[in-house]
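Just one protein chain is left out here, and the rest sit where they should.
Note that the chains take the letters A and B in the order they are written out, and that residue 1 is the start of every chain.
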Amino acid sequence: MATVVAVVVLGGVVGPVLVWLLAVLLPAAAARVLPGLLRTSALLALPIAVSAAIVNILFTPGGETVLVELGPLRVTGEGVSVAVEVVVRVLVMAGAVTLYYLATRPAELVASLQAHGFPARTTFVIHNAVAMIPRLAERAGEVTEAQRARGLDSEGSLRRRLRGVTAVAGPTVSGAIGEAETRALALEMRGFTRPGRHTLLWAPVDRGSQRAARWVMVTTVAVLVALRLAGWTAPW
Amino acid sequence: MLSLRGVSYRYPGAALDSLHDVSLELPGGTITGLLGAPESGLSTVCMVLGGLAPRVIGGTLRGESSIDGQDVRGWPMHRLCESVVLGLGQPAGQLSMVAATVYEEVAFGPANLGLSRSEVMARTEQALEQLAIHDLASRDPGRLSGGQQQLVALAGLLAMRARHLILDEPVAALDAHGRTLALAALAAAAAGGAAVLVATQHSDLVASICSSVALLTGGRVMRQGPPGEVLADPATWALGIAEPAEQRLARLLGDIGDGR
Partner (left out) sequence: MNATWIRVGGGLLAFLVVGLAGVLVLRQIDPERAADSWSLVTLLAIPAGIAIYALIEYLQTGRLESIRRQFDTRTLVLMPVAMGLNIVLGTAVASALKVPVYLDSVGTILVAALAGPLAGALTGLLANLVWTYLAPPPFGSPFAAPFALVAVVIGLLAGSFARWGWLRPRPGASGRDLAIGSVVAMGLVIIMAVLALGVWQVASLGGELAPSSDETAFLALGWLAMLLVVGTGIGLAWLLVRDRDLTAAYIVVAGAITGVTAAIVAAPIAASLFGGVTGSGADFVIAAFRQAGADLEQAVLGQSLVSDSIDKVVTYFVVYVILGTLAVRTRARFPQGRYLIAQPTDEPAGRAPGAGHAGS
């Protein structure tokens, strides 16, 4: 599905703006997630865009067309153009990834993978990993609470804070691993390791149009990569 | 019928056996209780019966273990789980965490067995009905209370329709209503011909549903018999197991009545 969109962007280092319009904004509008997409992808891209801009604008050595001088730092035309290129690329990537996230649910992706023949073990790992992320973060929240309960938020020496955090962080990690141990046993018990196909209760419909779109995107990427390797770079 | 004869088991890397010459006969159609104090080997026996030890955990097993007369020591786990399933003690660990809804969680077991979709759904529905958790079917398993999770875990086991059931502390997190449902489900399973083992530290659980009780201490089976006998014997309480509340109360009142 949307898997390949991001791949396209990664490969399409050339002419990224065009790609952005076609592959990110258009599907986003179709999926009616455009405003959310713009907001989230802008947020995601912001720190790195700013960083990239600063580093490239101010620190590119050896530029010829000097635009502004601020003491030891020089803003050069080359630096600016590199910065622009990087920023645009970053925006597009962020946009593609956000689109992917907004338009897909992990459950659907995993079911779709399994329907296409991925083994149940792999899809389990992926799905479980996504589920683990918020759980681990919740545990981190508990770390914060425990710290606050100990009144270590703003007062407390570094050593006390260190002890406070490790006292909670240690058991939570080993607790997570211990629970993993039980889960492994339970999975075995429920026939998880049985070779052969595991029944799928449902899977997202894979329409012909989606399959066609996928082929188009894959071929476009392949062509672009080949061209790039052959040394061709876009004139704009 | 599940049977262990002269079974000794040692965990990997341990210097001593955890189970010593254990023999248990669990006839089909009965609920047997395995009663013991903490650290007496309850969970170990469950894992041996359920096949996890030594297959998944490692370690060495000596003696005979058979199901319905067949020696199962060579069977792989996924074949064994059609004959016997084991419910572990922790509800949260038992959930697979890859199911978005309770329905899919319960269906996980049958789906792994590769059954047809209609069969999977039929078994899931029945298990949900049996434990009266149909209203939880579209909830996220990770967000349920401990008691609800335990019911869901039990439903997942029942849906597999294995011939026999081993349960390690099956009702620990349940409230009274949940307990009634779970025990009714176990009784129904036994009525259908399954051999059911309930391993617990709580003697009142054993008193309520088991037709036979085996006492486990230090990795050995001390005695096995009808609950009336075993629970009335004062030697039982010397092993560190708590008496059933009613029995203790009756005894205390009897003592007071006798003027002691």
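Things to note:
Everything below uses one rule, namely that contacts are C-beta pairs under 8 Å (C-beta built on N, C-alpha and C of every residue); 3 or more make two chains touch, one makes a residue touch a chain.
Bear in mind the structure is a predicted one, so any value in this text is a computation, not a measurement.
Only one of the listed residues, B:Met1, B:Ile57 or B:Ala184, touches the absent chain: B:Ile57. Considering the complete assembly, subunit A touches the hidden chain via residues 3, 6, 10, 13, 40, 44-45, 47-48, 50-52, 54-56, 58-62, 72, 82-83, 85-86, 89-90, 93-94, 96-98, 100-101, 104, 106, 109, 121, 124-126, 128-137, 140-141, 143-144, 147, 161-162, 165-166, 169-171, 173-174, 176-185, 187-188, 192-193, 229-231. Panel shows subunit B; residues 10-18, 36-44, 46-47, 56-59, 88-90, 93, 168-169, 172, 199-201, 219 of it touch the chain omitted from the view.
Convention: only the chains that are shown with their structure count from here on.
Of all the residues in subunit B, the ones that touch subunit A in their complex are 47, 50, 52, 55-57, 76-78, 81-82, 85-86, 88, 90, 92-98, 100, 104, 107-117, 120-121, 142, 153, 156-157, 160. For subunit A in complex with subunit B, the residues that touch the partner chain are 107, 110, 120, 123-124, 127-128, 131-132, 135, 179, 181-201.
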